[in-house]
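Excluded from the complex is one protein chain; the other protein chains are retained at their positions.
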Amino acid sequence: MLPDLAVLSQAGLDALIKTLISDGYKVIGPALRDGAIRLADIASAEGLARGWVDHQEGGSYRLEPTDSDAYFSVVHGPDSAKQRLFPPTETVFTVESGSPDRFVAADHSQQPSAFIGLRPCDVAAVAVQDRVFLSGPYVDPAYAARRDTSLVIAVNCTRSVSSCFCTSIGTGPRAQTGFDLALTEVLDPTHQFLVEVGSEAGANLLDRLPATAPSTDIEKAAEAAVGACATSMTKHLDTTGIKELLYANLEHQQWDKVAERCLTCGNCTLACPTCFCSTPVDTSSLDGGTAERSRVWASCFSLDYSYMGGHPVRLRGASRYRQWMTHKLATWIDQFGSSGCVGCGRCITWCPVGIDLTEETKAIQTADVRTSA
Amino acid sequence: MSNDSVPIEELATERFFRDFDAADVAKLAPHSRLISYTEGTTIFRASGAADRFYLVRTGRVALFLPSLQEDVIVQTLGPGEALGFSWLAPPHLWRFSATATSDIELIEFDAAALRQAAIVDRQLHDLLMTRMFDVVARRLEATRMQLLDIYSDQRPK
Partner (left out) sequence: MTSAVTTPTAAGPMVPVPYRVAHIHWELSDTYTLTLTPESGANMSFEPGQVAMIYILGAGEVPISVSSSSRRDDAIQLTIRAGGYVTKAAARLAAGDTVGIRGPFGVPWPMEQARGGDVVVVAGGIGLAPLRSVIYEILEDRHTFEDVSVAYGSRDPGFLLYEAELHDWRSRFDLDVEITVDRAPTSWRGDVGLVTDLLPRMEFDPANATAMICGPEIMMKFVSRGLADMGVDRERIYLTMERNMKCAIGLCGHCQLGPQFLCKDGPVFPLPVVEPLMEVEEL
């Protein structure tokens, strides 16, 4: 019976990554790319963005190099696991014209992926997308194939940025479930990782690594660091009765107010780790001999996202913003049994004008039509 | 055609008189009679004197505006429906023409007599006004809906 908790050294972290690679996994972790932290294929622990620190707030993302040699000092970047589990474009089927035409489903088999460094909010986001793609009457075969072979090594948070509000949603800063292994990085007095086992696959992996038993000191240090992170959060969203609140306030003037700023650019839907909308794209060869359907990410902010008889249904930016926010915080609950929001704050950071859905919700809460005159 | 007025019990069953009490129906009964027309008969013409009011018993009446290049039927009325509202207020001239598109049976009211009865009886006046307003409002609503041409493209314009 393997222990639930263990300790890995820095070398142990590297061994973890190398073991996964030799097991045939593509290891994906946060790396410095294009001036931001992106999820990239990494070959060793050195591939991680050591010492970098991110500053995020509405409409702003900045990276700062520091003297720290922490591996996981950055909270997150615009990418989330959805970049890999539900990629921006994907082939669905191909067609060969003939008598008759032949439709061939795309092959979804692929190299297994191991995510290292997923934040608890992102681990929760994977669970949210699991409910979308795997628990309905129709299962997405591509997503299922990728999830069946994926491993999740989460990293608990020991610092937050101002966009974060995972404590309001209950998804962090410590991962509770949905991981194979969860690491907490402790810098003092020794730079080590407290490892929590979350599954049998995680236990088997840990068994092959140079892990040691934890001391009470490291357990306490990890707990303190995560606790400090929780109290450091400045942004809060009151989710009590939020579904009923938004259902009752669909004609609230706040939607028109936010529409004055919203560019309907869709950045929030790109950065959000749970947004799942897509559009099929049908293309054919010049000679019409073959055709292909692929699926690409779509955004409810597009004018032609929803139409009837060729005319857009949500003409006004206000109705499109309302669609996104009420889906994320309210109708999602009726559809999938949980909120679509995990409190990662990316929509706030990556919005060019810094619209904050916690503030928008507050504005509606304080002028709720059910209580106002 | 019978010149006898329509019995009160029969009038009272008409949808038009749904909210009238027996006493009020009795005030109007003397001014009513049953009348029949064969298919194709013009019941009244636009800009003619609107001195009658009808309830359709059986059959179908088409309403149209004959001044258009091509005659277009804008509404048909069937059993239970009221025909004519221009009788109610000045200038008392029909705003459209009405033709029987099948053999029909109507309850015809002498509109001048109805107006006279309403002058002296405030309650009857209010009842008739309210009931006719409802008829006109529903016709207006229907006309607007028909104007929207909702079936041609099945899309919001």
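We just call them A and B in the order they show up, numbering each chain from 1.
We take it that a contact is a pair of C-beta atoms (placed from the backbone, for glycine too) under 8 Å apart; a residue touches a chain by one contact, two chains touch by 3 or more.
This structure is a prediction, so every number in the text was calculated from the model and none was measured.
Trainee: Using the whole complex, pick out the displayed chains that touch the missing one.
Mentor: It touches the following shown chains in the full complex: A, B.
Trainee: Out of A:T89, A:T234 or A:S306, which residue would touch the omitted chain in the full complex?
Mentor: A:S306
Trainee: Please identify which residue in B:A23, B:L93, B:M129 or B:L148 touches the non-displayed chain.
Mentor: Only one listed residue reaches the unshown chain, and that is B:L148.
Trainee: Write the list of subunit B residues that the hidden chain touches.
Mentor: 15, 60, 62-64, 70-81, 99, 101-102, 142, 145-146, 148-156
Trainee: Residues on subunit A that touch the omitted chain in the whole complex?
Mentor: 92-93, 95, 97, 99-105, 132-133, 136-138, 140-141, 250-251, 276-280, 282, 284, 288, 291, 293, 295, 298, 300, 305-310, 313-316, 319, 323, 327, 330-331, 334-335
In this text, only the chains that are shown with their structure count from here on.
Trainee: Centroid from C-alpha atoms only, then distance subunit A to subunit B, rounded to Å. What do you get?
Mentor: Result: the chain centres lie 67 Å from each other.
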